[in-house]
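The complex appears here minus one protein chain, its other protein chains still in place.
After this line comes subunit A, so read on.
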Amino acid sequence: MAATASTSPISNGAPGAPFGVATSASRQSVTRRLQSELMQLMMSAPSGVSAFPVSDDNLLAWAGTIEGPDDTYYAGMKFKISLEFPQEYPYKPPHVKFTSPMYHPNIDMGGNICLDILQNTWSAALNVQTVLLSLQSLLGEPNNKSPLNGEAASLWDFPEKYRVRLDQRCKRED
């Protein structure tokens, strides 16, 4: 009756949860939330941003990719970021950093980012996708009033000088 088995809609296999045994309810719920966010992100595939867990046994650490938006200094460039989710996610924001070299008024040389939604104005309604898109738009619209990189902020309105400094720090891909 193998033919039936193969057409049977219900799978017989019962592999457990993909992340092993969750240790607590909170661990379970953050895992579940991240898993559904991953699914959503993969299925909607927003253009120019992407992210994925770094390893298959820990859903709390992701790597992301942000492409510089057209009509900005960063057009044609690709940047890597890391996202670390706390156990309390989504009630606390993820810790996000640029891992590839970056030159931007609101991003310091260590890759740390000054973005309000990642600090004070974080809300559980936000998600990985909104974070990625916010970062992408931050590239074109920095907040020059509270810079982490003063030089970048002061050069922002001088395209030629800015491009030189940017190219020194980050290699363009094309």
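Here, a contact is a pair of C-beta atoms (placed from the backbone, for glycine too) under 8 Å apart; a residue touches a chain by one contact, two chains touch by 3 or more; residues count from 1.
The definition used in the following text is that contacts and distances are computed from a predicted model.
Missing chain, UniProt protein name, picked from "Mitochondrial import receptor subunit TOM9-2", "LSM2-LSM8 complex subunit LSM8", "Ribosomal protein S5 domain 2-like protein" or "Anaphase-promoting complex subunit 2": "Anaphase-promoting complex subunit 2". Across A:Val30, A:Ala51, A:Val96 or A:Leu138, the residue that sits in touch with the chain not pictured is A:Ala51.
Touching the chain that is not shown, out of A:Met39, A:Met109 or A:Ala124: A:Met39 (per the contact rule at the top).
Considering the complete assembly, subunit A touches the hidden chain via residues 1-18, 21, 35-36, 38-39, 41-43, 45, 50-54, 56, 59, 62-65, 80, 173.
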